[in-house]
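What you see is the complex with one protein chain gone and the rest in place.
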Amino acid sequence: MTEKNVVTAIHDTLHERMAADERVVILGEDIATRGGVFRVTQGFLDEFGEERVIDTPIAEGMIVGVAVGMALHGLLPVAEIEFADFIHPAFDQMVSEVSRMRYRTNGDFGLPMVVRAPYGGGVHGALYHSQSIEAFYGHIPGLKVVVPSTPYDATGMLRAAIDDPDPVLFLEHKRTYRLIKGDVPDEPFVVPIGKADVKREGDDLSVISYGLMLHVCLEAASRLQDQEGVKAEVVDVRTINPLDTETILTSVRKTGKAMVVYEDNRTYGAGAEIAATIAEEAMFDLDGPIVRIGGPDVPAMGFATNLEHAFLPDADRIYTHMLELARF
Amino acid sequence: MTEKNVVTAIHDTLHERMAADERVVILGEDIATRGGVFRVTQGFLDEFGEERVIDTPIAEGMIVGVAVGMALHGLLPVAEIEFADFIHPAFDQMVSEVSRMRYRTNGDFGLPMVVRAPYGGGVHGALYHSQSIEAFYGHIPGLKVVVPSTPYDATGMLRAAIDDPDPVLFLEHKRTYRLIKGDVPDEPFVVPIGKADVKREGDDLSVISYGLMLHVCLEAASRLQDQEGVKAEVVDVRTINPLDTETILTSVRKTGKAMVVYEDNRTYGAGAEIAATIAEEAMFDLDGPIVRIGGPDVPAMGFATNLEHAFLPDADRIYTHMLELARF
Amino acid sequence: MPSEDGDVATRVTTAASHEALGLGEDDLLSIHRTMLTARLVDEASFRLNRQGKAPFVVPVSGHEGCQVGTAWALRRGQDIWVPYYRDVAVVLVAGMTPVEIFLGLFAKADDPSSGGRQMPSHWGSRRLGIISHSSPIATQVPHAAGIAYAAKYRKEDAVVGCWFGEGATSEGAWHEGMNFAGIHKLPIVFICENNQYAISVAQAKQMAVENVADRGPAYGFPGVVVDGSDVIACYGAMRTAVDRARAGEGPTLIEAKTYRFFPHTSDDDDRSYRTREEVEAAKHRDPLHLFEHYLRKVGVLEKSAVDELAVEVKAEVDKAVDQAWSAPDPEPSSLTRHVFSEGDEA
Partner (left out) sequence: MPSEDGDVATRVTTAASHEALGLGEDDLLSIHRTMLTARLVDEASFRLNRQGKAPFVVPVSGHEGCQVGTAWALRRGQDIWVPYYRDVAVVLVAGMTPVEIFLGLFAKADDPSSGGRQMPSHWGSRRLGIISHSSPIATQVPHAAGIAYAAKYRKEDAVVGCWFGEGATSEGAWHEGMNFAGIHKLPIVFICENNQYAISVAQAKQMAVENVADRGPAYGFPGVVVDGSDVIACYGAMRTAVDRARAGEGPTLIEAKTYRFFPHTSDDDDRSYRTREEVEAAKHRDPLHLFEHYLRKVGVLEKSAVDELAVEVKAEVDKAVDQAWSAPDPEPSSLTRHVFSEGDEA
């Protein structure tokens, strides 16, 4: 066991996989000489050389497209998008190519590749360094989308992603990078893609979340138990696609109360699918309304501190909603 | 009143606006000399000249980006994306530019522009000429997304879109182009963006749909009344963003039964938001489960006729679900 | 010696000589047969389209010279082919058979490219090293660069050929892929089949340069213009580019000036954007006829032999059509397969 933060967990796992397998190459903007703007790949250039650690031109569509080519020809590319906000020039590659290669060839070709992208707000990133993108990319059949939110999950899921024969979009909430610490086993382990995780048990209500909001929900849940004795079960979605509806529904059926919390713009966000699934599958098991809390439907949080705060759901607000739902 | 099909309705309305206002210019691939691959702009080049009817290079990001520039400088551009499947290279322009210009400038700049795109399946278009894209683009705050499905709505909503001070993504289901006919008043009228429409009244259940599926639902509803005497109310969503939750909820509250039908891949599709909204706002008014029917979660329909049919929800299937829900 | 086909003769190129390029008679005959096969596959496909048996056809006619000429310089089993939809003749060179092409045309279960999922002419075969492509234009260009990077990284002696139309050069993806290939001096050859139109849009509305090849230097590698109707000249240009790539000297952009004899696809009507005179004039530079003339000139093939061969190849093509037509359709239930790995892939 070693205590690490999220960014170290990702660094170490990537390092481990590169050291173990020559087919793993990484590419992205500023990842080589500079070791990444978040220092995820610090020291990799010296250790693995510039053939495996590739500083690319500023062209995200190309980064993803080149990774497709590499994956087609025997490599296991791990591409970094500097900020998730800048993945959109690669949307066509993601929708039309990455996610469709296996399907369109009836299984003849496969794409073992990972695209990593730091996403999310709370870092003074304003409109273009704060976005949540999981709803856009979660809606692409053929693409796996994961959002680990702890050092443990980041480690185990990055291993799973690199091992996966199919493409994985690996989203890292950048606010968790240095904020969230936790123990990580020194022995290799894998956290399977497609499995949600009950991060806190409880039977009064179920709170389904992921990313930074997961931690906000855990904080609110802990306070709620301390102050009101209400026990919230907190489910970490962990994988956006394919969604683990079973774990979510099991929890909801147990508690009879469901709340979905996410940072992204509320409307048509990933939480809509989760709420809809609960409604369809477990409505008759519910003892209260389905509560859905998302970011406001504005382009993104502003740079001014107070505009950023006004955007992000916080623990107080979630605490209030939890209490209200528990008491329903 | 003149009976028209959808493609003629769009042609005529675009023509009317171009004739009336010199600021309206159109741009896209093959729209000038060839009059568009679906002939929407047939004859426009001769009438309005090549300065206003612009055959562009194959570069959708540029088509949208150039339209942004035009809208910033006094024109009212209407861009055509040849097939909605090919709008993805413009995703970054749509998310980062088109939809954020007004917000990021605190209202200083606005973008009166329309992007038209034929979408949807049922035309032997295979993976890349059949996509539904409304879920991706509906989730972009600052962008209006409309899906008129009749000649009347296409006419009235295209007028509204061109008049709108904000950007509108105007989606045209290509299977409806020549399939759906209807009367269109000769006098100018507008169908407001953001208003759903009850296309068929009924009080046994509410069916919420749009696009080609709307017509499939209407067919099933008509048969259902004839054969079983069950009266389904069919609500045409018409605008994906901003969603008219009021009309939807009013209908659901009246009938107590809700079914959502869409052609796009089911998971994280637009129907998820509609189902979630109904669950949150009207769960206690429901007398049955929320039923959601979408396309399978595969990249898209195949070219083989039977693969295309296997993908698309049809009237028989919807009929069965309607009946089941009505009898619940 | 007076020519048998009138003014075609006067246009026959003499720029390239097959001997100088190391091509023997057998090569010439195989090249010719491949071009002829492509042409006859096209004609059969349009016939099937009119009969209502093939809902969608993408024609190749007119492009056989530049396709076979360039593709011929790559080696099966070693090099990689990244074609686009127009490239019937490229995939024939790569080893796809007419039966396989028609299986795709009819969207049959055994269509090697996609099992009937993609539109016809969306080639792909892992076995043959033909990289699957999609409909969106130019997305294959960064793929080709990534494959070339991987080949170089793995110290393989492979070269990647990447084909596209002149319209494709307008997409950002094209620029980005070219740029990456130039930076890393990758073993790759880009081949632009410039037929002067992107569906209806003429070259002058697509770019403000006369030659696509003029863009090579913007990426730090040479651009070469070649007569796409001259199969031997195309082979020569590609040979040089492939040798360069194999020697580690980096990419080349080859632009073959060509023309498409039929509409863009069976859904298109080209009368709105090209005069019949223009199309007829272009047919005077039919790469197949020009090459047949060349073969006669150099004494490799008699006129009568050409006619016989046409009959023979047509019979083969017709047989392929029949065989493909009677093959089974995909199972509707297969719709949900292969979204993700099923664990049993090779």
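The letters A, B and C name the chains in turn, as written, and every chain counts its residues from 1.
Assume a contact is a pair of C-beta atoms (placed from the backbone, for glycine too) under 8 Å apart; a residue touches a chain by one contact, two chains touch by 3 or more.
In this text, all values refer to a predicted model and were calculated from it rather than measured experimentally.
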{"item": "Touch partners, limited to displayed chains, of the chain removed from view", "value": "A, B, C"}
{"item": "Absent-chain contact - pick from C:Glu64, C:Asp87, C:Asp111 or C:Glu176", "value": "C:Glu176"}
{"item": "Options C:Ser61, C:Ser132 or C:Gln206, residue touching the unrepresented chain", "value": "C:Gln206"}
{"item": "Of B:Ile10, B:Leu75, B:Ala272 or B:Leu286, the one touching the omitted chain in the full complex", "value": "B:Leu75"}
{"item": "Residue numbers in subunit C that touch the chain omitted from display", "value": "170-176, 179, 182-183, 185, 204-209, 214-215, 217-221"}
{"item": "Interface residues of subunit A (partner: the chain not displayed)", "value": "29-30, 33-35, 37, 55-59, 61-62, 85-86, 88-89, 124-129, 296-299, 302-307, 309-311"}
{"item": "Subunit B, residues in touch with the chain not shown (by the definition above)", "value": "25, 51-52, 56-57, 59, 61-62, 64-75, 77, 89, 92-93, 96-97, 100-110, 141-142, 144, 165-166"}
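Note that in this section only the chains that are shown with their structure count from here on.
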{"item": "From subunit A, the most remote chain by mean C-alpha position", "value": "C"}
{"item": "Chain ID, smallest distance between chain and overall C-alpha centroids", "value": "B"}
{"item": "Centre-to-centre distance between subunit B and subunit A (centres being mean Cα positions), rounded to whole Å", "value": "31"}
{"item": "Mean-CA-position distance for subunit C and subunit A (Å)", "value": "42"}
{"item": "Sequence positions of subunit A contacting 2 or more other chains", "value": "61, 89, 92, 96, 100, 103-104, 141-142"}
{"item": "Multi-partner residues of subunit C (at least 2 other chains)", "value": "114, 117-118, 122, 134-136, 172-173, 334, 339"}
